[in-house]
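A single protein chain has been omitted; all remaining protein chains appear in their positions.
Letters A, B and C name the chains as they come in the text, with residue numbers starting at 1 for each one.
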Amino acid sequence: MANYMDLIASQKNTKGGIIEAFHAIQKEYNYIPREALTAAAKAFGMSEAKAYGVATFYSYLSVEKRGKYIIRMCESAPCHVAGADEVIKAIEKYLGIKTGETTADGKYTLELTECIGQCQATPVITVNSEPIFNVSPEKIPEILSAYK
Amino acid sequence: MINLKINGKEIQVPKGTMLLEACRQAGAELPTLCYDEDLRLAGSCRMCLVEAKGRPTLVAACVMPAENNMDILTESEDVVEARKVILELLTARHKFDCHVCEKDGNCKLQDYCYKYGVKESSFAGEGPHFYKEDPNPFIERDYDKCIMCTRCVRACEEITGADAINLEDRGHHAKISTAFNGILADSTCVFCGQCVMVCPVGALTSKVSAGKGKAAQNEKVLTTCTYCGTGCTLELNVNEGKVVGVTSNRDRKYSPVNKGALCVKGRFGWDFIHSPERLTTPLIRENGELRPASWEEALSYAADKLKGVKEKYGPDALAMFTSARVTNEENYLAQKFMRAAIGTNNVDHCARL
Amino acid sequence: MTNSINELENDAKCIFLIGTNTTENHPVIGYKIRKNVRKNGAKLIVADPRKIELAEIADIYMRFKPGTDVALVNGMMNVIINEGLLAEEFIKNRTEGYEQFAETVQKYPPEVAAEITGVPAEDIIKAARLYAESEAAAICYAMGVTQHSTGTDNVKTMCNLALLTGNLGRPGTGVNPLRGQNNVQGACDMGGLPNVYPAYQQVSNEANKEKFEKAWGVPLSGKNGWTLTEAIGHAHHGELKALYVLGENPMMSDPDINHVEEALKNLEFLLVQDIFLTETAQLADVVLPGATFAEKEGTFSNTERRVQRVRKAIDPIGDARPDWQIICELSTRCGYPMEYDSAEAIFEEIRTVTPSYAGITYEKIDATGIPWPCPTVEHPGTPILHSAQFSRGLGLFHAIDFKEPVELPDEEYPLILTTGRNLFHYHTGTMTRRASALDEHRPYNEVEVNPVTAAKLGIANGELVRLSTRRGSIELKAHISEIVNEKVVFITFHYKEAAANVLTNADSLDPTAKIPEYKVSAAKLEKIV
Partner (left out) sequence: MEEKRVLLEYADQINPESAADYIKVGGYKGLEKARAMQKKDLIDEVKKSGLRGRGGAGFNAGMKWSFVPQDAPVKYVVCNLDEGEPGTYKDRIICEKNAQALLEGMAICGAAIGSDQGYIYCRGEYPFVVELLKNAVKSAKDAGALGDFDIEVRMGAGAYVCGEETALIESIEGHRGEPRFKPPFPGVAGLWAAPTVVNNVETFACLPYILVNGAEWFAGIGAAKYPGTKVLTLTGDINNPTYFEVPTDYKLRDVIYKLGGGIKNGKKFKAVQVGGTSGAFIPEENLDTQIDFDSMGAIGAALGSGAVLVLDETRDIVDTVARITKFFEHESCGKCNPCREGTFRMCEMLHKVNEGKASEKDLENILRLAKVMRKASLCGLGQAAPIPVESTIKHFKYEYMRKLV
């Protein structure tokens, strides 16, 4: 795993690039650990409180530890009318967790997302930002079992 | 110069004047919650909205520069309705405990609700509930009363530069928070209380003053801080003959050095005044112990002693340490006393210490 | 201060802080400096043995060895002279003594200064350029500069720097001592000093003496009195027999407290007037209860010489009385009647004998205080001194060589102890230790010790340790922090339970100002076993 200091340093010359640094950290850690946030704040000349404010503003950034696979269910109107609610229920049932939670083994985190712009194939979920199209409750076990 | 009309009145203001100021000049004082003349503009509370004829939306007067030929209405039906709805939205989440609130009578939310006749909110529903105890002896943080004007965040950043607080999360989950929503003592907070100073409601109050007198009931006495040499102006809040708190006057005229800003000692370090350890009577040492004495006895005794030493050893056997903490008048008298009454120049104070 | 506080927020383009932990000791001035740096991009140079808060946002931070101020600034001035960054016109028109001064400074090339101070030569060079090349550069210092056996030299050196670059008499410039106490400026202005009457009129000058004899109606002594530190010494030796202490606490604030205690106990009569039974009052023969600032009228003069009103908010507590009334009563009983109706009546008398205050009235400062000199009622006051000329005419350069502090670390006492304040307490703690919230927040003293030193001594953070000097020792908690380097430890002097001045040296006084060397004592730190 890359050291967060290196990840921050890689973005150091990106003007205002703390969000880019957060992306780089999240790619490795799946969330932004506290020490990493503090270090990023310092590197970008921002107070820790402000950096925390930035990190908590954006849905795709998290300051809390998350699973290895982050499953996001789109629930915007096009997916909603295509049956997103039923898919969410199926995922919750399959993983045994509620939306917003992480499985006990630390493998999966289930989140809701707004539209991910793949509306040609609703409903859509993403696993670690990779979209999976035309999902249905029945397909869920097969889809998720591929992520070990 | 810009020519515009406010409530039908033609006025002229310099270019760059915000509508808020222009309206003020035209005699229309607008309600504001997020506006603070010492802080960068936010334009977010939307209380100072006015109607600019011909525009599809209402404009926030605090952030809208006056333009030529604007035709502004400050209390039109739409404007009043918008303010009412905003107040109802704020009151829908505000913890109402005015009867025990330190800010009762000095609260902008209360004042505007009164002014616009907002008795109850049409939008009352669930939470949000943000209250979390912050174990520090200075500042009470009750975010169930917060109206998200962000004046505290801006004051912390722009006046003090402590950057201890900012916003966390977004939308209606957004709240004022330190990094990782911790306690102030673990943050970069220096407890200057500038946040308390700018809070327009009862979300941020002084724990030292709690329960000692509601803001509106206190008499305020303008004076100069007793601590360091900066010479900050502050207001002693007096209730029933006791000092119950410190606030500050933010008018440069009355607060030329600090313009209302204080430090933790100035704002929260006043209750030594009523410390039970205060000396309340003269004392005379007798048989090795200090015992209470009357003024007459103590003064005569002391004067006799001083005179005795002077007579026996000469005036230079006496000295006085006057004080860097008492007034000019007292220092003047102290050195005059030593020089004129005793006859020595043995007078000094702790300027060097 | 030669200049005013708000210039540090608005006008200074470069601020050189030396020996001032501004955000803790003058917080509101600290805010202004930070705002100027952040908002207007003012340059900031911080020189301090401790890596204080403002060092974080400084363009250059110089961590110099305590007591080497002269060498550091001489090094900077060497660069300024040799790189031609000096203000030639200003020097020519408004100063004297340059030649001899410059000769001395030539002995301090940055490499030599680096050797003495421990600051890298390139930082000294950078700091010199930054200060000298700024359009308006202000020097601010506090007790970090003055509380040395070379305190007077240090201050003169700061003046040299300002003179050399013409940074005087204009907005945003100046030599600005940040005074630590609410009315230390006023106490000096009012003649609370052994050698001067109000407005710094020398007592040894016959004309002055006559003027005051006339004003006060009695013959006066033309002999300079003793300074506070001298007086303690004379008490020790038995020449001082009676001492009247008004709102001071030498048992906490003076060097080598054990020595002070012996001296005070040696007096025939000790009179203390205070608001609390201070450590000093506990030794008194008579204690008179004075009033706090909330209980009386008057004026304070702040560090920028601004005379401001103090107003009575409440009646004195119990039987306490405003201090001016007590002095009047005492004086009258001593055979010199003093009768004033009010503080304002005293102020009116002050105006008649204090030229710099002559134009100030309570009415004029009802809202906004006025910085002296204010010679006439029409005069608006003087925020900036020396704009046209110096009080003595030409500004005088002083040729000053570096001198080592009196007590240097050795094998037995290998560390340098330096003392000061923290944000939450004030001076000897008489007030703040009794302010409930402040004391709750910072209830005990700590010694700041570098992690390397702590590791060497096997000390853990928060552990109780013993700190000793040749004068004595105290026990307090260790606070492990890189704010100090490996050779320095820092403590505050607010706490009677672990009083800093048990440790400090009463014999290392500045020869002119008689100020003790609080910033350098040789000390040792031990684990308590």
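Definition applied: a contact is a pair of C-beta atoms (placed from the backbone, for glycine too) under 8 Å apart; a residue touches a chain by one contact, two chains touch by 3 or more.
If you're wondering where the values come from, they're calculated on a predicted model, not measured in any experiment.
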In the full complex, the chain left out is in contact with A, B
Across B:44, B:217 or B:249, the one contacting the chain not displayed is B:44
Considering the complete complex, of B:15, B:115, B:173 or B:312, the missing chain is touched by B:173
It is residues of chain B that touch the chain not shown, namely 41-47, 49, 56-58, 60, 63-65, 78, 81-82, 85-86, 89-90, 92-93, 122-123, 125-126, 147-148, 167, 169-174
Interface residues of chain A toward the undisplayed chain are 14-20, 22-23, 44, 46, 50, 53-54, 57-61, 75-82, 113-122, 126, 129
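We take it that only the chains that are shown with their structure count from here on.
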Contact graph of the chains (line, ring, star, complete, other): line
Of all chains, the one whose CA centroid lies most distant from that of chain C is A
Between chain B and chain C, the Cα-mean centres are separated in Å by 28
Taking each chain's mean CA coordinate, chain A and chain B are separated, in whole Å, by 43
For the pair chain A and chain C, the C-alpha centroid-to-centroid distance in angstrom is 56
Touching chain A in the complex, chain B uses residues 157, 163-170, 177-180, 187-188
Chain A residues touching chain B in their complex are 34, 37-38, 41, 47-53, 56-57, 63
Chain B residues touching chain C in their complex are 136-138, 158-161, 185, 190-192, 207-208, 219, 221-233, 236, 238, 241-243, 253-254, 256-258, 261-265, 268-275, 277-285, 290, 293, 295, 298-303, 305-310, 312-313, 315-353
